[in-house]
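One protein chain omitted, others in place.
Letters A, B, C, D and E mark the chains as written, and numbering starts fresh at 1 in each.
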Amino acid sequence: MSELRSVWLQELTWEDVADYLQEQDIILFPIGSTEQHGPAGPLGVDSYAAISVAEDTARKTQVLVAPPLWYGDSPHHLGFPGTISLTTETLVAVAKDVIRSLAKHGFKKIILLNGHKGTNLAALTTACRGLHEYELPDVFLALADPLFLAKGISHIKESVEHHAGELEISHVWYKYPSLIKAAKLPDTQVDVRTIMSDFVHNDLFGKGGDSIEVFWNSAEQRKFAPSGSFSDSSKASPEKGKIYHEYMVDNLSRFVEWLKKYDGIIGND
Amino acid sequence: MSELRSVWLQELTWEDVADYLQEQDIILFPIGSTEQHGPAGPLGVDSYAAISVAEDTARKTQVLVAPPLWYGDSPHHLGFPGTISLTTETLVAVAKDVIRSLAKHGFKKIILLNGHKGTNLAALTTACRGLHEYELPDVFLALADPLFLAKGISHIKESVEHHAGELEISHVWYKYPSLIKAAKLPDTQVDVRTIMSDFVHNDLFGKGGDSIEVFWNSAEQRKFAPSGSFSDSSKASPEKGKIYHEYMVDNLSRFVEWLKKYDGIIGND
Amino acid sequence: MSELRSVWLQELTWEDVADYLQEQDIILFPIGSTEQHGPAGPLGVDSYAAISVAEDTARKTQVLVAPPLWYGDSPHHLGFPGTISLTTETLVAVAKDVIRSLAKHGFKKIILLNGHKGTNLAALTTACRGLHEYELPDVFLALADPLFLAKGISHIKESVEHHAGELEISHVWYKYPSLIKAAKLPDTQVDVRTIMSDFVHNDLFGKGGDSIEVFWNSAEQRKFAPSGSFSDSSKASPEKGKIYHEYMVDNLSRFVEWLKKYDGIIGND
Amino acid sequence: MSELRSVWLQELTWEDVADYLQEQDIILFPIGSTEQHGPAGPLGVDSYAAISVAEDTARKTQVLVAPPLWYGDSPHHLGFPGTISLTTETLVAVAKDVIRSLAKHGFKKIILLNGHKGTNLAALTTACRGLHEYELPDVFLALADPLFLAKGISHIKESVEHHAGELEISHVWYKYPSLIKAAKLPDTQVDVRTIMSDFVHNDLFGKGGDSIEVFWNSAEQRKFAPSGSFSDSSKASPEKGKIYHEYMVDNLSRFVEWLKKYDGIIGND
Amino acid sequence: MSELRSVWLQELTWEDVADYLQEQDIILFPIGSTEQHGPAGPLGVDSYAAISVAEDTARKTQVLVAPPLWYGDSPHHLGFPGTISLTTETLVAVAKDVIRSLAKHGFKKIILLNGHKGTNLAALTTACRGLHEYELPDVFLALADPLFLAKGISHIKESVEHHAGELEISHVWYKYPSLIKAAKLPDTQVDVRTIMSDFVHNDLFGKGGDSIEVFWNSAEQRKFAPSGSFSDSSKASPEKGKIYHEYMVDNLSRFVEWLKKYDGIIGND
Partner (left out) sequence: MSELRSVWLQELTWEDVADYLQEQDIILFPIGSTEQHGPAGPLGVDSYAAISVAEDTARKTQVLVAPPLWYGDSPHHLGFPGTISLTTETLVAVAKDVIRSLAKHGFKKIILLNGHKGTNLAALTTACRGLHEYELPDVFLALADPLFLAKGISHIKESVEHHAGELEISHVWYKYPSLIKAAKLPDTQVDVRTIMSDFVHNDLFGKGGDSIEVFWNSAEQRKFAPSGSFSDSSKASPEKGKIYHEYMVDNLSRFVEWLKKYDGIIGND
């Protein structure tokens, strides 16, 4: 197959897409958020994460990327100006509609790439599980996310990573250097264990011991994390961002290449 | 007020937005689509229209723009690969959630900018009317669209404008020149009157005589407009696109400036 | 075909309807509203418009009419006693259920006749577009409305027509003379441009220049239009109502006759 | 209070309604159906029942009536041409929207009058119970229906009354004589006990012994009641219709008069 | 067929259920509530009623029982601590999902057993009617309830039976003796006629004269029935509970045996 004019679906004509579908049926769908990321990170951090990993993976593996969704499930960040949150129900509906449209055209392997945004996972899981059981049994659906895609490289960080942490800030810094306010990177960390019990953990990349989930809302978050950041991101750097980014692109590319050749049970029933 | 670091909300930190809200409460929200635009236009035509007018208006008037929505209400285009359609209900839900989030932060004047995408209007109208009556009586909501914003300049086109027509192709050509396949611009037009009666009109910018709306679906469209384009866009040009674009930016900027000083009944009840 | 016992479906037995369907598959579905129409017009103005045009068109063309829907999408009129408003979502649901039922029996050409009630259009369009794409591809769905059906005759009015305007008042006056309080016809007009910017137009039948939609709610409307009427209807008359009514009946009848012979793409895919 | 110009809300102006609300806060809301009623009865039987009882009660007690809803919850009749059924969910939504609108204007005592249509009761009960608990605790909501309002007079019938039975046919015959095809009145009865067990009863007005509800659908009904009627209505007559009608009007009027003076706990909490 | 290891589905393995389905396709689904039942009855009265009748019927007839639903539609009891109410919409959804799952496995005859809980009936009826018409035409659905199943034995009670009445208290007393606080059984009765008009009846098992339904909410109920009980249950006894219970088990067993041999129209279309 000759090189794609663009990996972004929205830049192509429908005839380009028809040509692509003659040879390949994989597409990436990046989902981010518009939510506060502390005093140093732009509101689009999660979207930039999803967009950049999707785009670089797509270039490397020559598959298409659907236009990004800039909005996620972020109610607990609504205490900070600029956060835009869909409800979980709306995010489910958007994800389902996008996947249905892609499936109708013959995209049979669809990879959702979520951008370091744990609270999106309930909606995206709901959408994929429901569609695959009840509507699209012959479509392979997968969901990738930095929190799980980059476990193996998380040791490069020097601090505890929670919201607006060292790795996700480094990531954006590497790919979109002008968007990080380096002078404002916080060097303190919120200790959620004092607020939500010992069963809640500070590090999203941690191995975790016993845990219980405790739910907090936007007003509470504004109180216990008044800067918006939960994390010490003073050790963030574009260099770390590069390592982290490339690790994820490598992982996801490996998965895409595996999927190109896949003819197992899933989606082929 | 000093110049904004960026007009795009997603590029700012929450503190930047908080600063902005000290002085201004207007924001633009661009809504496009990912739908086929014939053999020459990219799938993102409507999104590019919304994004470019929003961005240039925002720069000119120094107001903010929310991240764009790349998906619209495009079921009748689903017969062509690459089209991604939300249902009307989903689009209503997204628009409501975005507006609610913005309103919560104190954006009291929100302008939806739809990108030449008539079928989005039912959903966007539903969202705005419902919110303003039942939830957000104190928020001024407006909805702009090239079809109505550019009536006064539509005389520059030389052909009948329907889907993928001369003006919208020119628009993208001017702002994103690499995305138009000039060699593929169609020079024929679908005559919808022969298919849907004399009460249906060929020109979306036309003054219209008596009319009745007839609904068609994606399979039917694929039949009566097999190239995807309804319009002769062979007269499209970046030059026309520039005139059209600037006319819309001027109009919308005029509205924004009026709105900055507005203290009438709407949203102030 | 012998003359129908009644054009109203609800007056017939199911066997009458079965007989009709042997020869014809067209039906009209009138949708109105129950909303204030100023000090002179009854709350049912829009419903009477839909009912009378449907009934007279049906008699002229010998097609059936479904029972009318007396409720529409009128939230912005809820500030005046007697207005009954469905939400947009409910109106979509009702329209879909009625159309589905009719289609199940073999009505393959269904014409919604809305009664001069612009805000109904979002819901009715949503219902028709969604059904024709996803559920009823083989049913021809059309939507007529005085605002578009009577453009060619609107020159008979002598004043600017907005809510409760000269033409719709004349219409009811002609068909239901006892329901207009002639002594209370207002002779002033609300200038919406002063309230909602120059981009909003005063005349619903106007050709319109550049425009932007601004949304208002019931509390605001009560303030800027305290009588309920937006329009000077002092020039209304039964004579104008007759001309307007017959023009619409003629137009719609012409469409029905065209549709009787139609075997084009729409609904026949 | 002087006599009302009309008891029908839709025939009044909003000022008339405002005047009424100065003195009275009761309104009737008639709900019918459009569903087959055998070879002799028109599709609108249930609607005519609701409309006529509401109108005559309103005249007698000088209270208002909201415009009728012509559509009900009739899925099991969809096997016969002309039946139009809302889903239960849609009927709930319509009833809630109408009641909410009326309550907003100050109607504090709202009586739903259902027209001999048992399957509507689930939806109407759902709407009233939900609204009164969660949204409108200070509105008195009541639901009347011929099946319960006329128990005391049902002895005048000479046959077993089920769908399209002697009493409801008589009722329409009395009020709308031209709509009954007397020559087609069936003289046989469907014995539902042979089809659905001894725990299902033949007479809707019966006292009933032990019972279990069995659900049937439109295809099944078409089989076991091929004429559409379940009942022997050969003994129907306008005279019986008059007795039955007046009995219901008397009962409902008695309730309205009681309600005018009511200041007990319900709706006054 | 050999005796079942257990009549409760949840105690069996899927292989046990597969074996059962080789020979039988009937299942009972008990639905209760968690709502106050006065000072003497536990919150689970309705659930215990459903569970015990289902279990004993199942043992007697050797059919399966699905796990019970402990929550019902009880908004009007929310004024008393401990009541847990689903909305009607949620109860519809649960009932539909459970029935759909059972039908998928080949249970073709499903009997919902509601536990003396009239307000559940709207939801359960809505679920069954909708499913049988639109989704599961080949499944026989029935709905039983003590209020209708035990009419013929209700004469054993000595008092007027409304909420928390003599029979339902006796029932639980017989089956779960430790759960009734005998010393707290009320000996007074709420006269609903004084509160809601003569058209509302005191005895749920009564034959009823003319009636109109009046809706009350939880705050109102707390006022007119401050103990939670509407009924004099001082005559309740385990002995009466035994008679009542066995009567229902006998009736339901008779229905199950009839259904085992049923091959009529319902569910076989």
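One rule holds in what follows: a residue touches a chain if its C-beta (ideal position, glycine included) is under 8 Å from a C-beta of that chain, and two chains touch if they have at least 3 such contacts.
In this text, all values refer to a predicted model and were calculated from it rather than measured experimentally.
J.: List the displayed chains that the omitted chain touches in the full complex.
T.: Within the full complex, the chain not displayed touches A, E.
J.: Hey, which of E:7, E:102 or E:236 is the one touching the hidden chain?
T.: Answering carefully, the residue with contact to the hidden chain is E:102.
J.: Looking at the whole complex, which of A:45, A:84, A:143 or A:185 touches the chain that is not displayed?
T.: Only one listed residue reaches the unshown chain, and that is A:143.
J.: One chain isn't shown here. Among A:21, A:243 or A:266, which residue touches it?
T.: A:266
J.: Considering the whole complex, not just the chains shown, which residues of subunit E touch the missing one?
T.: Residue positions of subunit E that touch the missing chain: 9-18, 21, 34, 36-44, 47, 66-71, 78, 80-87, 89-90, 93-94, 97-98, 101-102, 104-106, 179, 181, 184, 228.
J.: Which positions on subunit A touch the chain that was left off?
T.: Where subunit A meets the chain not shown: residues 75-76, 78, 87-89, 111, 119, 121-123, 125-126, 128-130, 132-134, 137, 140-144, 148-152, 194-199, 207-220, 223-224, 251-252, 255, 258-259, 262, 264-266, 269.
The working rule: only the chains that are shown with their structure count from here on.
J.: In contact with subunit A and with subunit C at once: which chains are those? Just list them.
T.: The common neighbours are B.
J.: Taking all residue numbers at the subunit D/subunit E interface, are over half used by both copies (same) or under half (different)?
T.: Over half shared, hence same.
J.: CA centre of subunit C versus CA centre of subunit E: separation in Å?
T.: 48
J.: Cα centroid separation between subunit B and subunit C, in whole Å?
T.: Going by mean C-alpha positions, subunit B sits 27 Å from subunit C.
J.: Between subunit B and subunit E, what's the gap in Å when you average each chain's C-alpha atoms?
T.: One centre to the other, that is 55 Å.
J.: Can you list every residue of subunit E that touches 2 or more other chains, as numbers and ranges?
T.: Touching at least two other chains: none.
J.: Using the definition of touching given at the top, classify the network of chains in this structure as line, ring, star, complete or other.
T.: line
J.: Could you please write down every pair of chains that are in touch?
T.: Those chain pairs satisfying the definition are A-B, B-C, C-D, D-E.
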